[in-house]
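Notes follow once the structure below has been shown.
For this depiction, one protein chain was excluded, whereas all remaining protein chains were kept in their positions.
== chain A ==
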Amino acid sequence: SVEGDAIKVYVRVRPPSEGRVLTDGDQGFCLSVLSSNTIRLHSKPEPKIFTFDYVANMETTQESVFSSVAKNIVESCMNGYNGTIFAYGQTGSGKTFTMMGPSDSDNFTHSLRGVIPRSFEYLFFLIEREKEKAGNGKSFLCKCSFIEIYNEQIFDLLDSASAGLFLREHIKKGVFVDGAAEQVLSSAAEAYQVLTTGWRNRRVASTSMNRESSRSHAVFTITVESMEKNNEIVNIRSSLLNLVDLAGSERQKDTHTEGLRLKEAGNINRSLSCLGQVITALVDVGNGKQRHICYRDSKLTFLLRDSLGGNAKTCIIANVHPGSRCFGETLSTLNFAQRAKLIKNKAVVNEDTQGNVS
């Protein structure tokens, strides 16, 4: 089978917050890590075992998460493939720590820095190495954009003054955000600088239930373009690296995850917009008949169309909190991650079984 077709799923268990002392061994936990790829959730009556590509326990270092999750993807990006890394999980499960590092530090060299800064370093390390190897024959151009999807609208985090942006899909370029600001990058430090600036522009909200939760998805995209001169032939290759921080999973209405969407029209005057989703779901389970689904995917899935079952390398880091109070959310995160593993490059080839064969 073609390696890398399926989405790789990594689960990371964060340690409980500092200052909270655990007594009675494991009692405060709703899960235990059994091996480097299995996890047991202490559900009742039967415990449930989940298997993933990789399970990082509480002791796993940032460096080791990076090597097992992102290294490979950054490398294939250098080889002209698109790559995407998602972080998924409920608010407080350690997504930001995994992806960015300790929240109080803008310091790119911090020893606890996360997957994103490490990916930057590695990417530019690989670029430098390639350049040295090829001498003058090869040049690189890196650009980045940083957008936020909030309430199904797209905003530019690099240009906070801009109005909503639109998604387009070009026959040569694939899906892109029309009019998103692009910044040329020449070093990892510069990339990090852009990222942290944009990050501050994100929308957060506090409720009496959640101290702070991100309500938007943020997508940081690096385009790597390489140009190689071989005698008279110029070979241009381009690929994308998407780093995605999803909104806290507890408020994701637009992933096809939980499916429980009864809500919406609690207010009697509001329109019954969920009905469309129900009908779409009905149509979705149709038996292989030709049909058209009117409602487009959410902005996020549309933007990442290539990454979700397309021609790209994708991995999801599902972050969970081990505390037993988080049982429900953890279960739903693990279930989501389980389903994500099933997403594959689906080549639906319309092929006639009938027809004369002799």
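Rule of thumb we're sticking to: a contact is a pair of C-beta atoms (placed from the backbone, for glycine too) under 8 Å apart; a residue touches a chain by one contact, two chains touch by 3 or more; residues count from 1.
Methods note: contacts and distances are computed from a predicted model.
One chain of this complex is left out of the view, and of "S1 motif domain-containing protein", "KIF-binding protein", "Exoribonuclease phosphorolytic domain-containing protein" or "Trafficking protein particle complex subunit", the protein name its UniProt record gives is "KIF-binding protein".
Which of A:Ile49, A:Leu112 or A:Val278 touches the hidden chain is settled by the complete complex: it is A:Val278. Only one of A:Lys133, A:Lys173 or A:Arg200 touches the chain withheld from this view, namely A:Lys173.
For chain A, the residues touching the chain absent from view are 1-3, 5, 79-82, 168-175, 203-209, 215, 258-263, 265-269, 271-276, 278-283, 285-287, 289-295, 305-306, 310-311, 344-352, 354-358.
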